[in-house]
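The following block contains the structure, expressed as structure tokens.
Note that this complex is displayed minus one protein chain, with the remaining chains in position.
Our next item is chain A:
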């Protein structure tokens, strides 16, 4: 019985931190961007039309498309000491053409020459290599070390195959490429006193000048002939540096700033004529189209994982931005579906909870909770660890790292109530400078009558809260875990709940008397526990890489299977019919298992970091998984059964049975 790939249906996410990651294909129809280990090809107008290129085994660090649009190339980040492959893709057939292995740890960037003949790649700080490849054959022609200060950006000339430019700290190099003799001859440009960290570069059509964006926030015009600094600007400088540069259709420059501004810089005066603020640093810009009288459109991708369509009207000198895609930009901790309702789900991340329409894959609601402890209100050390829907659908409840349970209205996102100090270690304040490690709600669950909440905290307490029509109160605080409680599951008849903890124990609690019924001990950090739908068995997973089946009545182990061979298991979810379950963990694989057989039938690859939570939709159509890379991946749920036909030679009847 072989393992089949689980079909990836859609991705909600955008690798916004990849420099120049968002590319509009030259046919002007497809947006290309990296997301974790995959490269997403998205229809420009329709979010639901997505295709995925999967071949990397770790986070994609750069993407580029050749001038004609025929080839694509992408590089990745590997663990320290391992080689990082480059993949050349054929765009039309979406197929892998070459896998080029020479660099180590990180591919900093990739660029095709103007006629698609050559491809250059340059490595990161641990690699410091510049390599020229032949695109068709995939052979390495020549290379050169770029010692000490690695190349940050590079660009081929627009008219010739012989000139290549790399920029780095305090340095701009022009390389003469002699492909026949396999030689590279570098020469340094003279920028006078201007010592800058050169982050991005573009070359004009005639190969006369290059424009280099710097971390100081200005753009330098350097001639390619005499290799001299010629002019610079704009003033005042762009805050937090120039992250990306692009020519407009009218030969002006548009640059994305680290402060989130899109700036239109007129040439040759270097005057900043228009500035527009977006959310997060603008890491990629790609021109989408041009209108009359100096108007144009471009797509901008930001580090906060948002994609904007920016329109500039030349007649009125007005710039407007339209948000076309948004998603989490940080670690996602939890997913929740409403009870028996699969059209939408919510995800919990740092600082915010977002609700998504599963069919249209659009964000419906965003609930942001500004940090109250830190003075910088937008700092990211506020975190939502868990969220759930009340079964009556009137409330989204969530547990936060500041030890509060917050409840929000699902339509407007208004705060309905807050349970202050829901989980806080008593005495944590006395003499303690940092109380943060003693507070936080890690797990939350509701009873099916929507009258009680069961929550688990960082200190190990399991608490039950009564939720009235206008009030709430604590019914019980049950202390048995010695470390953080990581997951809670409640029985359908609200008589029992089970909690698991990092201290290597799972506890079964009576929810009528608020006492402990039973407990499971194992040499393990338990990360997730679930009841089978008929509630006769329990399923646990944890850092011992095992998935364990337990009897729900006497808490004896029934079966142990290997969930993963390499990394810890962080989450699992059982399908509502009890036939299958899905698991995810540190090995970044979504696995779909048959419950009774304990055999993995499907494996989905797409996450670039740990899968923190995985859920099957209540109608058993989709599997939703989230990870620490901020991507929400939606997979098709498949029945976990073998696709091979039943063996004809097997006799179901015993030979001596009567006819």
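Operating definition for what follows: a contact is a pair of C-beta atoms (placed from the backbone, for glycine too) under 8 Å apart; a residue touches a chain by one contact, two chains touch by 3 or more; residues count from 1.
We adopt the following convention: contacts and distances are computed from a predicted model.
The complex includes a chain that is not drawn, and of the options "Enkurin domain-containing protein", "BRISC and BRCA1-A complex member 2", "Nuclear pore complex protein Nup85" or "ubiquitinyl hydrolase 1" the UniProt name matching it is "Enkurin domain-containing protein". Only one residue from A:190, A:208 or A:449 touches the chain missing from this view: A:449. Considering A:338, A:403, A:457 or A:606, the position touching the chain not shown turns out to be A:338 (whole complex). Contact with the chain that does not appear here is found for just one residue of A:416, A:494 or A:619, A:416.
Summary of contacts with the chain left out: across A:392, A:493, A:551 or A:596, the touching residue is A:392. Panel shows chain A; residues 338, 341, 343-344, 355, 357, 359, 364-365, 389-390, 392-396, 407, 409-412, 416-417, 449-451, 467-470 of it touch the chain omitted from the view.
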